[in-house]
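Complex shown without one protein chain; remaining protein chains in place.
Think of it as A, B and C in the order they're written, each chain with its own count starting at 1.
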Amino acid sequence: MIIDILLVLMAFTVLILVRIRHLFTVVVLSGIYSFLMATVLLALDAVDVAMTEAAVGAGVSTVLLLGALHLCKSEEARPAHKPWIPLVVSVSTAALLIYGAMGLPDFADPDAPIHHHVVPRYMQNETDVPNVVTAVLASFRGYDTLGETTVVFTAGAGVIALLRRRRKPDLGTDGK
Amino acid sequence: MARQFSFLLSLIAFWLLLSGMFTPFLIAAGIGSAIVIVLLSRRMDLADHEGHPVHLAWVAVLSYWPWLFKEIIKSAWDVTRRVLHPALPISPVLVEFRPTQTTDVGLVIHANSITLTPGTISVEVEPDRFLVHALTREAGAGLTGSEMDRRCTALEGN
Amino acid sequence: MSTLVESISAISLLLGALFCCVGGIGLMRMPDFYTRMHAASITETLGVGLTLLGLLLLAGWTLVAVKLLMVGALVFFVSPTASHALARAAMTCRLKPVLADVGETTSKP
Partner (left out) sequence: MLAFATLALLVTVALALVRAALGPTVFDRLQAANTVGTCAMLLLAVLGFLFGRPEFLDLALVYGLLNAIGVFAVLKFLRQDDLGEASKDAANLRERA
């Protein structure tokens, strides 16, 4: 029930996002979207994912997008062509995803195959980490997470380097 | 140095309260994080007298906050009635006045108290001039030389 | 005893939820940005305060109560700062507030 209402609100947010052409507003509103998404994830009991979504979606990406916005125009340009090809691609992808999701077992179904193989071992919790999800992310899949973090860190450093290079000449012209 | 030590202790207490687990590994991790944060904040020069105002905390909690809560409830009720009133009886005004506080901390407490009270928002804050947007003329008129002003000044005189 | 505490917490939650809604309604009804901020500050003071008080009474003397107090303190310290920064930025960008004075002074003798 709560999840349904939240999903409706998220859809509403996305409609607003699509309609608005003022990019700054879009950045601000996508922060709202992330907050709602994190609440949905939380209602699904995925506390760690919700925390990541809130921190990355509402915190870091807002800052990065604002930094990018610093370099470009504040109005979204009208598209030069009619967006038929992207529309077809995204609609067919969504159809494919929905078709795939229909084949999944129900949410929290105890007979689902995923709950028979690794989950019992995870639930025994042989690590020192108190939260199960954190134990999975940081201990059982520790190397995986380390790799992901490295990728994200490198990407962040790259973005910051790109944004910094353009800003210096600006400061120079201000000083003249 | 004493200030940094109390900062360290409060950070460790914060960690313990948040985690609620008392295994040696987690306590050690908490102490390590707290030490790193204290070192970082030292490098960033954050732990000054404003960031951690030990000297007026207890006076504020014991005498100022209850009064402030009472004010917040009173004015919030007033604003609520105005919001729900069919005719929307508001008369927004901008008020400029001179606060009597002398220290930065006193000014900040005064400005934040003004903003925290529904019906008034401090727009510009300078040592000798507050610009406040008030929802009603009465709320705006009550700001100059108010009880809040007096109490904030009393708070900073240590 | 426990029923008394529970009913107080229920009333507190109810009032907090209603005050949150009042803030939302004010956000819709008020004529300009500055007056809308006043409406939103109801949500941020009484709405948050009463809801957290209700939850606090439900939690009892546990670690959860301490965390609720921390959330409350965070909102208590941060929200006025954010509101002030917002109002100041709006004023810096010369967003003119709708003021009541203009009409009144002409009507006065």
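Definition applied: contacts are C-beta pairs under 8 Å (C-beta built on N, C-alpha and C of every residue); 3 or more make two chains touch, one makes a residue touch a chain.
Note that the coordinates shown come from a computational prediction; the quantities given were computed from them, not determined experimentally.
The absent chain, not drawn in this view, touches the displayed chains A, C throughout the complex. Contact with the chain not shown here comes from a single listed residue; of A:63, A:114 or A:162, that residue is A:63. Within the set A:2, A:97 or A:118, the residue that contacts the chain not displayed is A:2. Think of the hidden chain as still there; on chain A it touches residues 2, 5-6, 9, 12-13, 16, 19, 22, 24-25, 27-29, 31-32, 35-36, 38-39, 42-43, 45, 47, 50-51, 54-55, 58-59, 62-63, 66, 69-70, 74-75.
Against the chain not displayed here, chain C makes contact via residues 9-10, 13-14, 16-18, 20-21, 23-25, 27-28, 33, 36-37, 40, 43-44, 47-48, 51-52, 54-55, 58-59, 64, 67-68, 70-71, 74-75, 78-79, 81-82, 85-86, 89-90, 92-95.
Note that only the chains that are shown with their structure count from here on.
Per-pair counts of C-beta contacts peak for the chains B-C. The central chain of the assembly on a C-alpha centroid basis is C. Chain A and chain C have Cα centroids lying 29 Å from one another.
The distance from the centre of chain B to the centre of chain C, with each centre set as the mean of the Cα atoms, comes to 15 Å. One simple way to say how far apart two chains are is to compare their mean CA positions; for chain A and chain B this gives 34 Å. Annotation for chain A: no residues touch two or more other chains. Interface residues of chain C facing chain B in the complex, by the touch rule stated above, are 19, 22, 25-26, 29-32, 34-35, 37-39, 41-42, 45-46, 49, 63, 66-67, 70, 76-77, 79-81, 83-84, 87-88, 91, 97-101, 104. Here chain B touches chain C in the complex through residues 17-18, 20, 72-73, 76, 79-80, 83-84, 88, 90-94, 111-113, 115-125, 131, 133, 135, 137, going by the rule given at the top.
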